[in-house]
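To start, the structure itself, in structure tokens.
What you see is the complex with one protein chain gone and the rest in place.
Naming follows writing order (A, B and C), and every chain is counted from residue 1.
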């Protein structure tokens, strides 16, 4: 199957290339970059020398629709919403790694993304693609809104507890930490090596784009309007996200009982690994892979549950999950092209 | 004044040496190390070549009491409790960087430290040395229990809110992050470079020694028995601690109002810097210095206050604070020997 | 084909597992570990949870010879020399990632490895497995001595120049730099995170085990006895080796001419990528992959050639090359199981 990637110089695109290189059913027909049209990929990413012999091109919707069946958008915010509608009308399916089609509420979109949302008919078509939660609806999606990195780690950690009714859904506090690659390839003093190395920072407290996304998803699963506290931090490492989540338990549960609930919830989902009692996953244990690893600790003294959920922000938090969604959309095995062990050490 | 340092090969000792090198009133008479008696400091710490020409010696309490007025203990747990009593009886003042004299409750000590607590008469003599909170009692201390690194960052972030009655004291959640040097110089797979680099981990959830220390201190300030949730994490960097603290506000406050309360609380304390609205401190901004920097964010949507407090774990979290306490004990200016800017970048 | 890995808790073994997981012709029948016999791999390496459900076992040569066709040794020095002979006698082929069968001179072995060399008849059987140089002899090997990490990067950088007679072979200086994982999983203060982070060190100058290995290989290609200067350094990162090599040119060459020679030399070798003029490869550009990337700079002012060669020390410098050798030994395509792009960023 021929596909295209738009946003060819970002980390999302380059990580799609890494996994699609080993995907048996996919051929990368085009890599599209506004700013680098005409250049070879290996000029921009020397690690692709000799292995991805692709010249980047500019976007032309009409020809693209003839050349490919599926387009991945690895673009900044407020780009895909202007392109996806015309592609969809021409019968091309789209997987959007940006946030343009994730929210359903236009006011929230305006507040957090600073522009008007895509028109409602396309928002209605869009399926939020978290395969462990809504695999069925993904199968038929023409617009697949690929979840954000923090929402993925957070949702997979929270949803069994939310759905099983074992926690006070109004008590959710998420203390999240990300590696620096989450900030992308755009230059900024915040991620200048000399200032980010040997440093740990909180940022965008109360205003991060992923707050409405997390709240929308959790509210849907809980079937009531919920708010969360979400504080992102940045860690001096390239890859990895950890969400440490604090919730009040509704009743007395042992850690073991809760782990059983989680293990049962995820038993058919190969990319979620629930750790045994006493073991809390570290970010490096999923490095470069599509796994989400979860550990639990029920604090009997205070009646709180502490959930630790880790992913690689560029894989399960972006490109890996996009490919997982594609596999489901086309009826292939979910792990096709993604069956790689974490890289350790 | 002649002083000794016991525990000469740990990071606490070496950081004491760094600051005392520029202290006008102190002469390091002895560096004592059980395991390295007879060796030159520069053999064990080559960065001290030519600048700290000291041969380490073994501990002999009687001669030590004749040679020095003050002893710093930078020893592992359960060492100082066996030595400090006899030194104090001989009139030597002791500053203990370990946790042996911090707790007042023998059962808690037994539970978290795995041994019996020091005898009650010496526990009663011990003063918990957080100068911003209890400067007066420090002045006369013969046994100074220097606070732990997490408790220091956490207490300085929480106490104004606790004392001013603006928060629900039962709602405290502390998500803490430390640089790796907090684990000391003892070898362990956890802090083996190849496994800790590019990694972020939670550890000792629910069982960390600093839980009872934080609870004791907060309870004393609150004048009621309090419990906290405390989750420590380890960051792939050498120095720095951040405590991100979540509490429920009792009333509606703006961030600005809360910052005013904090600024007023710390106005006479040169080592605490409360940041202006919209600014959250990062750990690197106190690197190598004795500062504790605090930022606040009142989340009006959820009625929560988020407090971010950062220190250098080896300075304000250990050796710098020990020297600050010594300065107070001897009537010197609090900043003597500690007036150094953070090292940046 | 059933294979076994001996040395199951080292980084060499775990990297073999990562690549063999995707190898279509190989089944890992046994992972053998002296120190961890009976434990699950996932206990020792939690990133393998659910994906490598293997219990480690102790070594029993007789049963092993019945169960597998090939054994990988990822053991410390001076282990495989005592085991390989009996396996080979039973018809099992062995790939040795340690240095036991690399040197042909017993005195050198004694000097650098501190023990007696394996007996001569097995040394004679051993083939030094650098596929870009001696692919033919690898095909029939029963004992395959997999090259060291530094020798691989260095040889691939040097050999075209040595063989084409364009340099003064007596002028070779190698300034090499490695990531920390080269030191393995054994604990040591040298690679304790707090001491290795933000640090750069030279080590083992003049006494490193890879000196005789480099000299033997270069001498064989040059058909004369050569000596080299080799200075290893350690970089605060987990993976990657760079050899910066200085040699005197015999004549006036432009960088472009030399690159043509190199490109032609490696044109049939898919894992060596010679960069165009003006581009020098960085270690991250081969991260996690089996590539060796080479850049050249001819300094016309001084008549020197500077060669920069980079590999991932755990892949092309160890486990990846071992699998490449296995592929050749069994007549499979050289890239089988190894066709993975570098992980970037």
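Rule of thumb we're sticking to: a contact is a pair of C-beta atoms (placed from the backbone, for glycine too) under 8 Å apart; a residue touches a chain by one contact, two chains touch by 3 or more.
Owing to the predicted nature of the structure, the values given are computational and were not obtained by experimental measurement.
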{"item": "Omitted-chain contact residue, chosen from C:43, C:175, C:220 or C:339", "value": "C:175"}
{"item": "Sole residue of B:57, B:98, B:181 or B:231 that reaches the chain not shown, by the stated touch rule", "value": "B:181"}
{"item": "Identified contact with the non-displayed chain, of C:21, C:34, C:104 or C:304", "value": "C:304"}
{"item": "Residue of A:100, A:132 or A:198 in touch with the missing chain, whole complex considered", "value": "A:198"}
{"item": "Hidden partner chain, residues of chain B it touches", "value": "11, 14, 17-18, 21-22, 45-52, 181, 197-198, 238-239, 273, 275, 279, 281-282, 284-289, 293, 339-345"}
{"item": "Hidden partner chain, residues of chain C it touches", "value": "173, 175, 177, 179, 194-195, 197-203, 205-206, 227-229, 231, 233, 235-240, 242, 244, 246, 280, 282-284, 287, 295, 297, 299, 301-302, 304, 306, 308, 345"}
{"item": "For chain A, the residues touching the chain missing from this view", "value": "11, 180-181, 183, 185, 187-189, 191-198, 236-238"}
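The working rule: only the chains that are shown with their structure count from here on.
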{"item": "Interface with the most contact pairs, given as the two chains involved", "value": "A-B"}
{"item": "Gap in Å, rounded to a whole number, between the CA centres of chain B and chain A", "value": "39"}
{"item": "Separation of chain A from chain C, taking each centre as the mean of its C-alpha atoms, in whole Å", "value": "36"}
{"item": "Whole-Å gap between the CA centroids of chain B and chain C", "value": "46"}
{"item": "Shared interface positions of chain C, touching two or more other chains", "value": "11, 181, 197-198, 238"}
